[in-house]
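The complex is shown incomplete by one protein chain, all other protein chains being positioned as in the whole.
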Amino acid sequence: MKGAISPAAAAELIDDGSSLLIGGFMGVGTPERLIDALVASGKSNLTVIANDTAMPGRGIGKLITAGLVSRVIASHIGLNPETQSGMISGEIDVELVPQGTLVERIRAAGMGLGGVLTATGIGTEVEEGKQTIEIDGQLFLVETPIKADFALISAWQADYVGNLSYLLTAHNFNPIMALAGKTVIAEPGSIVPVGVITPDAVKTPGVLVDHLLVRAS
Amino acid sequence: MKGAISPAAAAELIDDGSSLLIGGFMGVGTPERLIDALVASGKSNLTVIANDTAMPGRGIGKLITAGLVSRVIASHIGLNPETQSGMISGEIDVELVPQGTLVERIRAAGMGLGGVLTATGIGTEVEEGKQTIEIDGQLFLVETPIKADFALISAWQADYVGNLSYLLTAHNFNPIMALAGKTVIAEPGSIVPVGVITPDAVKTPGVLVDHLLVRAS
Amino acid sequence: MNAKELIARRVAQEIKTGMLVNLGIGLPSLVANYVAVDRGVFFQAENGVIGLGARPPEGMEDPHLTDAGGGFVSAVPGAASIDSAMSFGLIRGGHLDMTVLGGLQVDESGHLANWKVPGKMVPGMGGAMDLVSGALMVVVAMQHTAKGAPKIVPECTLPLTAVRRVDLVVTDLAVIEPSPEGLILRERAPGVSVDDVCKATSATLLIDGDVPEMQLEPTS
Partner (left out) sequence: MNAKELIARRVAQEIKTGMLVNLGIGLPSLVANYVAVDRGVFFQAENGVIGLGARPPEGMEDPHLTDAGGGFVSAVPGAASIDSAMSFGLIRGGHLDMTVLGGLQVDESGHLANWKVPGKMVPGMGGAMDLVSGALMVVVAMQHTAKGAPKIVPECTLPLTAVRRVDLVVTDLAVIEPSPEGLILRERAPGVSVDDVCKATSATLLIDGDVPEMQLEPTS
């Protein structure tokens, strides 16, 4: 960690066509300033991996509205009609993944597992094209890791070495995604001296974080 | 949660032949009073699943010395010559599991996964008798869940509804094992009113905990 | 009492002291209104809290604490923050005592469809597939019909949410228990006859003797 960077500088790191893990759940716990900077920079052909695409005007919804996203991997797009219409028109390639499976696939990538076995999705459309395996007479889907070029994380506090803490339901996918981006950029609500976040309160160790965003002015 | 129970009452819940997940790492973060009560009650034929068997006179080492354990699943028994001699003489059936695989197998049981895929152990003795699977050209072991009748957990603080927090390296296997025991018994250092452990500081939600041990007198 | 309140009150009766319960967004979320606070029930919001509470006092809403629909909520004393991995670990791992979800269709096998209408509406499954696969008890709370068309059908025509048989279906007309033998009509709504229920249902309902009327406890 060599000092925090501006949202614009963070957006500069991200090339067209990159894959992005983006934290948040219906816009809660989403790095909004990073997303605004991406919209301003006009990146294109992005792959977004997230629980959902929020709604127009909020969080990931802004990336959808701006037409920067060509591929979405998410569990739910129901509150964003633009994602749905993009899916139906074929402009956005959408892969729907059960929420519990999505978070485990991201975790598997971040934690170096070859995949996980889950019964979720067995006997449904989710099973299509996937390997199954029998363990003690029960059938499971083999769900493979999902990693990305970048993880864009929202946190409550960061300290000078990049340790992160989260607040209430703004945890959601953030601590897991912080494991699985080749480059991890975190947007904290505040940046505090080392020691303010106690070792037991750290949810994402700073060794995982490549860049912090400067505090909002 | 209907009030905390004594170590002796907790030991009474555990039948001969039970399988026990026991938290701790070389005796650090191990529920010592629960173990003392088990030794006093003379339970037999126990299966212990733990990172290690500590050393004679400490933590799980006391169960080994007392001859209560017929089976051990652990990653390391190097500091307990009694476990090693029991293994060699055939009195104790020891299954050695790589530490990272052990914690993931316990987590898989607790989190309802059918197993996880790991490259750890490929090409070694650990591979013997296990299913392998190829994902994108790489070979992985299929590691199956390990659950138990009881999880015996050491925590730093508990509150009146059973929420638990842990301290520094005394976390180790405890938060994961709390997910995977049919009955979960926690031995906290102190029991505090609801609210003292803030929602963000809870590492094990109280809904997972069946019994708390009374505070040491 | 309107249909939604009736359903929510009847579902609330299934919730026992000390349970961990997940309520879906929409109609199911109303169930919490009819569960007394002193029953020690913890509600899970799958987006990240155990101990979901009512909407906070005006002006005290915080965007860091919402339900799975994004609405402002509070947390009860003893609440715990959880990330999405822990949240779904609890769901899949058999730690969630009950989930209450909405439905598009339920069929004679007790299968639920609630996440997709091909060509029309593809909201996604969100957490529904994990919830139906993993919760110890799955309750479907829904209107009995949609624009007059039966939602309880011989076999789901919409994509399934899971192949697990749900445990109970509560509608504005009836309480139905899926079983290995088929759909058992357990109760009828106040003022509704068995014949009324059957007419609004395209699936076969198993009827064993007298079907009692729902007994709704007075709200506290």
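Worth a mention:
For clarity, chains are labelled A, B and C in written order, and residue numbers in each chain start from 1.
Simple rule for what comes next: a residue touches a chain if its C-beta (ideal position, glycine included) is under 8 Å from a C-beta of that chain, and two chains touch if they have at least 3 such contacts.
Keep in mind that what you see is a predicted model, and the values were worked out from it rather than measured.
In terms of the touch definition stated at the top, the absent chain reaches A, B within the entire complex. Contact with the omitted chain, checked across B:Ile5, B:Ala66, B:Ala119 or B:Ile133, is made by B:Ala119. Checked against the hidden chain, the listed residues B:Ile5, B:Val39, B:Ala66 or B:Leu167 yield one contact partner: B:Leu167. Against the chain not displayed here, chain A makes contact via residues 107, 109-113, 159-161, 163, 179, 194-195, 199-200, 202, 205-208. Mapped onto chain B, the footprint of the missing chain covers residues 25-29, 51-52, 74-79, 84, 87-88, 94, 96, 98-101, 103-104, 107, 118-126, 156, 166-176, 203.
As a convention for this text, only the chains that are shown with their structure count from here on.
Judged by the touch criterion defined above, the protein chains are all mutually in contact, each touching every other. Looking at contact counts per chain pair, the maximum sits at A-C. Chain C has its Cα centroid 29 Å from the Cα centroid of chain A.
Distance from the chain A centre to the chain B centre is 32 Å, each centre being the mean of its Cα atoms.
Across the assembly, chain C contributes residues 49, 75, 81-82, 85, 88-89, 91-92, 134 that each touch 2 or more other chains.
Shared interface positions of chain A, defined as residues touching 2 or more other chains, are 104, 118-119, 166-168.
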